[in-house]
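Heads up: the structure comes next, in structure tokens.
One protein chain is absent from this view; the other protein chains keep their places.
When the chains are written out, they are named A, B and C in that same order, and each has its own residue count from 1.
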Amino acid sequence: MPQRHKIELTVNGKKLQRLVEPRLLLSDFLRYELRLTGTHVGCAHGVCGACTVSINGSTARSCLTFAVQMDGAVIETVESLAPRGPLSLIQQAFHEHHALQCGFCTPGFLLSTREFLARYPDPSDETVRMALRGHICRCTGYVNIVRAVRAAAAKLKEERTGHGS
Amino acid sequence: MAADRDAGDESGMIGRPLPRKEDDPLLRGLGVFIDDIQEPPGTLHAVFVMSTRAHANVVAVDIAEAAQAEGVVAVYTGKDLAGRIKPITADIPQPGYQPVNRAVLATDRVRFVGEAVAVVIAENRYLAEDAAELVRVDYEELPSVIDVDQATGPDAPRLHEGTRDNVLFQASYRTANVETVFASADHIVRDTFQSHRLAVVAIEPRGCMAVYQRRNDSLTLWSSTQLPHTVRTAIANLLDWDETRLRVVAPDVGGGFGGKCSVYPEELIVSFLARELNAPVKWICDRREDLMTTTQGREYRFDVALAFKRDGTLLGAKAKIDCNIGAYPSFPLGASVEAGGAAIYLPGAYRMGEYAYETRAITTTTCPSGVYRAVAAPVASLATESLMDRAARELGLDPAEIRRKNVLLPSDLPYTNAVGMRYSTGSFATCLERALAHADYVGFRRTQTDNRLRDGKLHGIGMANVIEHTGQGTLRYRQRGIIYVPGFDGAQVKVEPNGRAIAWVSQCTQGQGHLTAFAQIVAHELGLGMDDVTVIEGDTAFGPYGTGTFASRGAVIAGGATLRASTRVADKIRRIAGHALNVSAGDLKLADGRVYLSGTSEVSMSIREVAAIAHSMDARALPESDSFGLEATEYYDPAATPTSNAAHVAQVSIDPATGLVTVVNYVVAHDCGRVINPLIVEGQVHGAVVQGLSSVLSEAMRYDETGQPITVSLMDYLIATAADAPDITVLHEESWSPDTAGGFKGVGEGGVIGVLPAVANAIADALVPFGCKINRLPLLPQAIVALMGSRSAGSLEDIHNP
Amino acid sequence: MKESGEFRLRASQARVWDALNDPELLQRCIPGCESVERISAVELKATIRSKVGPISATFRCDVRLSDLDPPNSYRISGQGSGGAAGFAKGGASLKLVPDGTNTQVLYDVDASVGGKLAQIGARLIDATAKKFADEFFRNLANAVDGAQTPQSTPPVAETTPPVSARGGARRAIALAVLATAIIALAAYLLTR
Partner (left out) sequence: MKPSRFEYFSPASTSEAVEILASYQGRARLLAGGQSLVPLLNFRIITPEALIDLSRCRGLDEIRSEGSVLVLGSMVRQSTAETSEIVRTCCPLITATMPFLGPSPIRNRGTIGGSLAHADRVAELPAVAVALGAIMIAEGPKRRREIPAREFFLGDLTTALASEEMLREVRFPISSDGERFAFVEATNRHHDLALVAVALKLVLNAGRCEQAAIAVVGVGPKPLRLPASEGCLVGKRLDAATVLAAAQLSTEGIEFESDVHTPASYRRHVLPSLVERALRQAASNAHGNDR
């Protein structure tokens, strides 16, 4: 049996140490070892986007990453967006605009949306569509997702200017 | 019971665009899909060894090496399971139907690439996959047949024992004067439309987990299914198990769309193994396996002719329909569901008295097909709506004009069409006009008159009228011989001592928002707030038996059952409150968590107080005629099949250099009767339109000449992303159904039915100068440039309307 | 997949037949041919390692020969199993027609590939098979030309291959080429 490797990492703010077999995918590590099952696997080859998490502040496919590579990494999953209390602003926008149906793909959309809005605070429909093209949603037709993302952008802007003034 | 439009009032919950109750956990990553369920200790993982041949005799299966591999607990072959699990058979008692068996694991013959020949059970999925690679199968290849012509040719091998030929179902029908109208028609348009095989690709692949309890020989199977009750009954029948010891649970399900609307061999095998090995057994389908084994759909050939008068009046239709249903009929819907549905759907939203069809379901050595969202209706609609456009052009009419001439008008209703489907209510003409107006059809045509080429793109507009047979009940399934589909559903509504309600509904939700929509019905009837109502679905251990969620039947049938049960509970609340308040029950209204006397707020009590009385937790007594508890169970089956309707208008632009199509504007005017939650209805329409759009523009499940599927990853099976999808406007009409409880009609499939013809017609409209006809899908860039022929982008400047 | 075609070798019919009967030469000409084992007069087993960048699959091939008419024609058929990667199978009728000092080789091929490689890597299978064919033809042509040994011929794409396969779609050629490997192996049988 191949050697297991010790990794130390931070997941959703919690420091962890684990021994992992090299071939263990990050998605499986999160889901089965840490029981963070909000990260879903829809294709395991990097296309559908359901498994998207944040690694060191950037979105990434957890199905295309091995846990063993994550030594020292800071990982955030959907579970970190609103660990308790009210939904985050983006989650709330998805809720209000009916931007999810079965909800399987939603965690990936949320993480990409968060990253996108941090970089592009005032996006057009077109840029939202471009930015989210790495995620497949089979239920919503994306219409309400785009609306939710734009609504969230407007809210975030409001919040910023509100705090600023 | 005809719905009473005045029943609702301002405080009612039905009709409100409420955000969904199910969202919160899903948004937090707390959804529990099949692979998210905490595995019990000792859970074993199954991996199936799939056939690499489309058609072959299985000479030998060598499991020796696999059985010795690390972590492997057991390996079973088809021969090991034969006799332990009965084959799956959808024996539909209908003329022209030939039933066939499907062994849960192939024993001596495989009939499609992906058919399971062995199953490996190991400590984890990684090890199970390692071992599955070590199973060696010796095949003796047989000729494959991948399309309906090969399967019906003179030399075609017979795929199934005990059948005459590969035509597993055929039917025909004609009205009395169809030949006469065709003989006397001024104009006949005809073409053969070929639609392509699609994979369903619910974003969550299938999967199941079985836990066996030895102490009472009972089993719980969690499965990502649309049919928990049917799966339970099938396990009982095919594994010879007492159904009362079986529980099937559909947890959160990541989309169904018909792909999870069959009982699958894996569900039976995993259940069997859990008992056999006395250990929890889990199987999660991976995406490649999903693209090879989950029922596919919509591979049809429609040869259709429409007969018209010179003025554009539609006189009749003739259709010859062939469906490629793949290697095995699905269960419970069987081999006839696609071919039968295709024929029945064709008359659509038009006044058309004469119709003849011949329809066939043909088995081939490809993945089994099933009831993919809207089944055959989108292709039937593509055929008629495309021919309608061609007739218009040939007769010198505008496409909108020819539809106005033929679409059903209020004065036509109720209308019984050429195959006996009855449309009680509908807003066919209104939807068409509203969609055209909103899309500025007239304005578009005015611009287009000058030039189809604007901003370097070719522009076109297309439309379609849509009907959707929704909420089909017991009678429809009995008529069609589909005896394994009950057709009814049930709901048990119960007010607990704290005055809050819980409803157990026999369906299961895969994203359609049942937990919200049905809660709205309960809250509406009981005068409760949305937070006071919890809906639970998908668990055979609770509530009544039922059919499942598919074919746009949720709102009508489960909604109807929920409404009926809620009404009965509301009646009891009134009786109890009337008794307690010493007023007539008939004068009491329920709202805001209270029961009060109409016209006054003085005389009232809370529903919580009523619940306390009902549970003998209050000094006041029940009326003598009532017993304890505050609950009711109702099964529901609509009086007739309610027909939803819609009109779709699509506007496209085409890059003439690359052939890439962009949908720039999309309008749907939609009527699903009384709307429970417009937010959810719009979501259903959006999703269906884009799913259908994806199938028009890019999705295609391809097989090579030998039956190898060659699009088994999402790198090769191309699903529309946000970058491909348009914004969509949904306009609502509400023609309540007199045939259903609450006036509800179904929604969910109609969007797909409309988008195929609307987009194909818009593309054909943009390409009118090229004189091409669209009769094949998908319309990938390669197809568009082929349709444009040799005219290169450079010579487009002079393209005007003919 | 069925495919007919022809290619021309700059050598006499007798020389080509002999070349096709030279096991060492063939083993060198078939890219990735690792071993050949004779089972009977008309049967053999061979191992061919097919490689595209990091992707490789080892096919164990069973080949059978029939309709022998030296030096004019024969029919071969066979199949190779690549384990979990998949399989390739095919048959071919091969005809050698003298054309002055050259030889025209006419073939009718019926071949297919299946399993995981074919399903996931359809794109690569075609390309691999084409590359495989190009190499085999170039090696064979060089060999019968009496030129240097095939191994020392670098795969320089700029040089026009000395032979060309005519015919339809790339995939057809691709599949034909998998059968070509089998053809070559089958030829090996002729010498025994």
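Convention: a residue touches a chain if its C-beta (ideal position, glycine included) is under 8 Å from a C-beta of that chain, and two chains touch if they have at least 3 such contacts.
Just so we're clear, the structure is a prediction, and the values are computed from it rather than from any experiment.
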Displayed partners of the chain not shown (whole complex): A, B, C
Residue among B:724, B:749 or B:765 that touches the chain left out of view: B:724
Identified contact with the non-displayed chain, of B:442, B:541 or B:715: B:715
Sole contact to the chain not displayed, among B:287, B:373, B:390 or B:403: B:287
Missing-chain contacts mapped onto chain A: 1-3, 5, 21-23, 25, 28, 44-46, 49, 52, 55, 58-61, 63-66, 68-69, 71, 112, 115-116, 130-135
Touch residues of chain B, complete complex, unshown partner: 125-126, 129-130, 133, 286-288, 657-660, 662, 697-698, 702, 710-711, 713, 715-716, 718, 720-721, 723-724, 780-782, 785-786, 792-794
Residues belonging to chain C that touch the chain removed from view: 52-56, 84-85, 116-117, 120-124, 126-128, 130-131, 155, 157, 169-171
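What we mean here is this: only the chains that are shown with their structure count from here on.
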Separation of chain A from chain C, taking each centre as the mean of its C-alpha atoms, in whole Å: 50
Inter-chain centre distance, chain A versus chain B - centres from mean C-alpha coordinates, in Å: 29
Overlap residues in chain B, where contacts from two or more other chains coincide: 713
Footprint of chain B on chain C - complex, ascending: 1, 83-84, 86-87, 89, 112-116, 118-120, 122
Chain C-touching residues of chain B, taken from the complex the two chains share: 52-54, 113, 133, 141, 288, 292, 704-706, 708-710, 712-713, 716
Sites on chain B touched by chain A in the complex: 19-20, 22-24, 26-33, 35-36, 38, 70, 126, 201-205, 252-255, 257, 286-287, 510-513, 679-680, 682-683, 686-691, 713-715, 719, 721-723, 725, 727-728
